[in-house]
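Below is a structure I'd like to ask you about.
Below, a portion of the complex is reproduced, with chain positions unchanged.
Letters A, B and C name the chains as they come in the text, with residue numbers starting at 1 for each one.
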Amino acid sequence: MLRTRYLIASLIVLLLLVPNTAYAMHIMEGFLPAKWCLLWAALSAPFIIWGFFSIKKIVSEKPELKMLLGLVCAFAFVLSALKIPSVTGSCSHPTGVGLGAILFGPATMSVLGSIVLLFQALLLAHGGITTLGANIFSMAVVGPFVAYGVYLIINKSGGPKWLAVFSAAALGNLLTYVTTSFQLAFAFPDVTGGIMVSLVKFLGIFAVTQLPLAISEGLLTVLIYNLLTAH
Amino acid sequence: MLHLDRYAYNNSLVHIHPLERFLFSGVTLITSLILNCEVVSLLVILLMAWVTVHKGSLPFRFYFKLMLLPMTFLLVGIIAIAVNIVQETSTLLWGVNLFSMTIGINYDSLYTAVNLFLRALAAVSCLYFLSLTTPLTEIISVLRRFKCPELLLDLMSLTYRFIFVLLETAEKIYTSQSARLGYASLRKGYQSTGSLATSLFVRTYKRSLDLYNTLEARCYNGKLEVLEQDYEVSKKNIFMILFIQVLLVFIALFYGGII
Amino acid sequence: MSASILQVQGLHYTYPDGTLALRGLSTDIARGKKIALLGANGAGKSTFLLHLIGILKPFSGKILLHGEEVKYNRKALHNLRSKVGFVFQDPDTQLFSASVWQEVSFGPINLGLSKEEVKARVIKALDDTGITSLKDKPTHFLSYGQKKLVSIADILAMEPEVLIFDEPTASLDPRYTKHVMELLDQLNQSNITIIMATHCVDIAYGWADWVLVMKEGIITKEGTPEEIFTNDQLLISTNLSRPFLLEVFQELSSNNYLPRNISLPKKMADFKKILQENAPKNK
């Protein structure tokens, strides 16, 4: 029993010391078997196509928005490279998923998020090309749509603005990682316990680091949102 | 911070057609992923390291450090996969009892973990070859050959260019905030980061309007069309790429006991 | 009026936020001149220049290119912008591509030229600005001065008849300032009309052969540099200082160091020559 506690404790310490946890949460290149790569890519495709056509429509109406969207992509990339002080004391990187979804809508965000993920893979070696589909699904599909949905629900039900923004960003962030855990659990079920046990393993590992990060991102997004509306 | 980008322009493979570099990386990546064989993975890791470091004249130390970058994810991931609930305690290599269950590593789970470890590193080394030898502008031009929609390519070109502009701006704002003690405590750090992001966003918006004007001044017609550089496709290189793939398939079959 | 390449008649413009920027600005841009546009921050210089390439559309008034009124449809604007080039102040907003070669090719491609012609133009523009060696470099590795030269090559490759520069030497170090000013002279010698907005009266005085002074949304005065910079009342009312060379020269003249009938020197070298020719014989 002592050994177990020691093991779990050291695992937690290890995870708290791990830098760049937000990046580490992109599924790395080569980690998923080929069939899962294809499946997640196929599941992401409709959202990207939807987003692509909605962007195409926007740009044909207002051509200057193409520049804006390109620059916003660059902005999201830079934002994700910012270190934000995390509640736990270590540093993390915001995903910007919630903010983007609130400002530009989830469909547009799925295309922009995909480009950001591609650039992170190629320029920063975070994430990968074969795992791009899976990462897009969690970070550029589930994240923005959850964030946007939460934002709309709280807004419509007359909740305070800050709560809507906070919940959107925090849940957008958190659900992204829950999705990643699902993706890993599907691909690597526990030999005897199956997918559920595997899911508990991955969720357990990432919850330790991810909960405080989700709260950090929520707080930061409220701050940015307030400042933006002040401008 | 973008060291990969720096090397993408300063390596000895820049004169080779980007399409060849793209294919070498991409096809080998797919082959090794599909074959899913430890020996192939190991060979791909060595091959890519040799081509990137030796042929591309990149510092080995840098390449080695880069290979360590995904280790956090990889180690955490494979530990989670290697450690299972074990019923058949006879195959157990290491384990502990917890709540009347045995949790541990057995031969099968260890094999899966090692296989995954090598496969992931092989794939990563293919990706690194592309990142370290091929600037994004060239990757975009290869995507153009593959008929990727122009709108996406335009967005990617703009993103790539302005990442550097905005990074520089962000760095300057950060510096001026630090000079005024903006990160002196956690709370101040939050507020400073928030105003940094906001200010950067407002500036991003303004920049996009200015950029549109400067493009309009150059007869912009909705398409960001530019002249691509000319390269020669080398048949020999294409043949070599295919040959390597065939070789890898044979090795996988041989190792799997089929040949 | 065949000497005028651009005629500007009674431009009025108000920004969406209500700022009144131009209040009936008129002037003629003569072909082949080197024109300096002076005026304090906020006098409306940039607004005026953006009208010259049809980025802004005046509320009233009009612009004539080669005597023909500029219409604000796509074809007419295309024609205007193929004749009038604009080098923006901050190269970082102008350069949109990460590759120098691609960047410079953008303008000529939009002109609808053939691939060979575009290539030839890019090569020439890089050569004229002296940055051929940068053609394979990514934009983000360049120094500020180098980016400035790329932003000039951008426009040169379109072979315009008129070139507009907004503060071309701002934030450049002395070496690049010299390079850019020499380039401007060279371009002018190859028959390009140049309009340069600047804060630096010394540069304007030494370089220009015609000076436009803006104040509160109109060209309050135009003339040769000698006329403009010896008009003390104008300089005071528009917050301009006198060029250094002129200041010293006039002080020397009025204190009898030099005879009165010497024409004003425009460059340091001229001034030195005058001093040597008129040096007192005895100690």
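Assume contacts are C-beta pairs under 8 Å (C-beta built on N, C-alpha and C of every residue); 3 or more make two chains touch, one makes a residue touch a chain.
What you are looking at is a predicted structure, and each value in this text was computed from that prediction instead of being measured.
One representative per chain kind is drawn in place, while the complete complex holds these chains as A x1, B x1, C x2.
Please note the rule applied: only the chains that are shown with their structure count from here on.
The chain with its CA mean position farthest from that of chain B is C.
Chain B and chain C have CA centres that are 45 Å apart.
Chain C has its Cα centroid 49 Å from the Cα centroid of chain A. Shared interface positions of chain C, defined as residues touching 2 or more other chains, are absent. The multi-chain contact residues of chain B, meaning those touching 2 or more other chains, are 5, 136, 157-158, 160-161, 165, 207, 211, 215, 220.
Against chain A, in their complex, chain B makes its touches with residues 1-2, 4-5, 26, 29-30, 32-34, 36, 66, 69-70, 72-74, 76-77, 79-81, 83-87, 96-98, 106, 108-109, 112, 116, 119-124, 126-128, 130-131, 136, 139, 149, 151-152, 154-163, 165-167, 170, 186, 189-191, 193-198, 200-202, 204-205, 207-209, 211-212, 215, 220, 222. Interface residues of chain C facing chain B in the complex, by the touch rule stated above, are 50, 53, 55, 78, 81-82, 85-86, 88, 90, 92-99, 101-103, 105-107, 109-111, 115, 118-119, 122, 136-141, 154-155, 158. Within the complex formed with chain C, the residues of chain B that make contact are 5, 9, 14, 135-137, 157-158, 160-161, 164-165, 207, 210-211, 213-221, 224-229.
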